[in-house]
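Everything below concerns the one structure shown next.
Subset of chains shown; positions unchanged.
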Amino acid sequence: MNVLPTKLCCTSYPLCRSITGDGLRESLRIIQEHIPLEIREVPSGTPVFDWTVPKEWNIKDAYIKGPDGEKIVDIACSNLHVLNYSVPVKCRLSLNELKEHLYSLPQHPDWIPYRTSYYNENWGFCLSQNQLAELQEGDYEVCIDSSLREGYLTYGECFLEGETEDEVLISTHVCHPSLANDNLSGIALAAFLAKHLRGEMLRYSYRLLFIPGTIGSITWLAKNEDRVARIKHGLVVVCVGDAGSMTYKKTRQGNAEIDQVVEHVLRHSGEEHRVVNFVPYGYDERQFCSPAFNLPVGSLSRSPHGRFPQYHTSADNLEFVQPEHLGDSFSKYLEVLHILESNKKYLNLNPKCEPQLGKRGLYRALGGNLDSKSAELAMLWVLNLSDGNHTLLNIAEKSGVSFQNIRDAADNLVRHQLLSELP
Amino acid sequence: MNVLPTKLCCTSYPLCRSITGDGLRESLRIIQEHIPLEIREVPSGTPVFDWTVPKEWNIKDAYIKGPDGEKIVDIACSNLHVLNYSVPVKCRLSLNELKEHLYSLPQHPDWIPYRTSYYNENWGFCLSQNQLAELQEGDYEVCIDSSLREGYLTYGECFLEGETEDEVLISTHVCHPSLANDNLSGIALAAFLAKHLRGEMLRYSYRLLFIPGTIGSITWLAKNEDRVARIKHGLVVVCVGDAGSMTYKKTRQGNAEIDQVVEHVLRHSGEEHRVVNFVPYGYDERQFCSPAFNLPVGSLSRSPHGRFPQYHTSADNLEFVQPEHLGDSFSKYLEVLHILESNKKYLNLNPKCEPQLGKRGLYRALGGNLDSKSAELAMLWVLNLSDGNHTLLNIAEKSGVSFQNIRDAADNLVRHQLLSELP
């Protein structure tokens, strides 16, 4: 797992992805090399709920030349240098006039900030505070060779059919340019989840969305309003490659099955982690959890949204994301999906007193005390609580036994006709 | 606020208020100088549930003369000296016989206790332990020139009509003589709440009761049984002028809206405070919260009932109550009523995804991170939770944002047709 997503991150890192345009198309094409991804194009001007699909933005070049005619800021060096969605401009202006279009980060003087102006026509450049401080008085030439025209909003959708129509939604935003943790890490993890799941027998169907932030989820929801009831569980994948410990942001519902599952996985990991309540700010869970949808969609990240200093700066680069962290996040996601897939209810077929496990070879022959981690005790828990009211996860939580041991116990009991799966 | 209630306290302090009689009538008349107060008179002997309105008690004089013929205890010095509701007596007796009618406070030898015998005919005098200890053997003359005759129970009622018939009940007891915190402070605060509210547009109607303790609330409930269902929230105002921190005693229901509101105000005050569960002992909340009524009536005080040493002694005097504490209590009450008035439910008119706040000038144009105290975040909370299930207070509590900021956000969204008030 560790090598391929890292490669996907590296290949996509230099592309100038925005919420529309060719950088986004190229990024989706790279994902298509790994998984079957359907590309959707929604025309500019399409109404989507209270919003309208914006014009398509593309950019060929952007630079500032100093008084001596040298390029001092150049999109070729970093595509963060241009204010994302800048309208075309070509003019000369004084340092003071120029400064109204310059953005820097005084608290991190070496870093270039990432700034956008999607819904307000504007232009500008981002640069380090150090570079800004050294600019001399004089005439500057600025050029932004961009286009903002009727076009399309592009996104990718990968559907994996399972036994049932019930869906697990995995959504990741694809819009930020040259930011590694936010969100090449999420794109890579989602892509390789899809790749991994393709080979498996699945109980749920999986829908993986590679969409521009905010407008992408709004557009998808507007186009698929009649289908959202199929979504039984969901996760928004963001910022999963840094060294921070895991953070889970709960669904708006607050106690959905996905909340219980992720909390179980994090608690049993034995690692430091945070679980936070839903807040109506962050990434696309804002839309999935808007009141009319209120979908059971949480978000599982490492360092939480906006809480690491590198967030939305040039320091969120390929060094900030490390394969071992991406790999650890991937394994947590797999564990979550693994539990979702097998978190069923069973019925004890022998609910009056305990069945005689001993005569089936399921219980020690010699009387004595049970180890609290023993397979026998796990079976006793499953038998006692398989009354139609408890899922395997409920049993794991009540007993303190790991989900895996509870599931093994249930499988064993099913093999001995002592338990049957409830539909 | 600070001056007038203090003046009202001072004027009323010397009056000998009991649960009936002219001292009580005069006190109500003084309140009438400030607010429109209807005076009710209920005849002695009127049955009120399990009780009967008692005879009216009035007193002209009461003293003890020592063996040397000097007045050693005199109601003219403090009306606490006479056991409240003492029957008339004029006789001579020995020190030992007298002592059976004397009450003092050994643990506070300088203070005169306050004692009553409303429902058991008796007579007596209260004096300091120091004075008691100095009494010499000899003949004492006692005189209590009181009358206990058919008459009336008197109370005052101030009704302020609001938009709806739903009522907020503010009840305060007016029966104790020459005790400042218990309850001239409550009388003054309630009177000036009424004065303040008269000038306002009110959603609720307000009913302010100035009643003798216990028998007053029982009488009022007996006379108004068919009207109590209108009471949606209520507070019993007592002991609001001392230096102690605020104490809220919850309603018997335990999680009424008034409970939530007072707890929100106290928590957001940043000041030390106590919230205690309902107990069937204290002041008139005992009657309002009796099981057949079970009204949502709590009690907001400073030092809790009976828990300050000055309670029911001559040390609960005009120095014990300070204008700044009375003023602070008043502002807490106003804040509570302010929240009650505006704690409504709203409906997000755009519940599918977020509405586009930016195009309405309600959202920063430039992409970046939101301050957790920002107006934008308050609007996102209001939009996300205005699903018909949450009041503004519920939203404030869930978000951690102050009620005022949540209310401002709601007002802003209503102005932009993104939210509508639910009936």
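As written, the chains take the letters A and B, and residue 1 is the first residue of each chain.
The rule we apply is simple: a contact is a pair of C-beta atoms (placed from the backbone, for glycine too) under 8 Å apart; a residue touches a chain by one contact, two chains touch by 3 or more.
Remember, it's a predicted structure, so these values are computed and weren't measured experimentally.
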Per this structure file, total copies of the shared sequence (2 shown): 3
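Just so we're on the same page, only the chains that are shown with their structure count from here on.
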CA centroid of chain A to CA centroid of chain B, Å: 55
Chain A to chain B touching residues, read off their complex: 48-51, 84, 115-120, 122, 214, 217-218, 221-222, 225, 252, 279-281, 286-287, 289-294, 306, 311-312
Chain A-touching residues of chain B, taken from the complex the two chains share: 348, 350-356, 358-359, 365-370, 377, 380-381, 383-387, 399
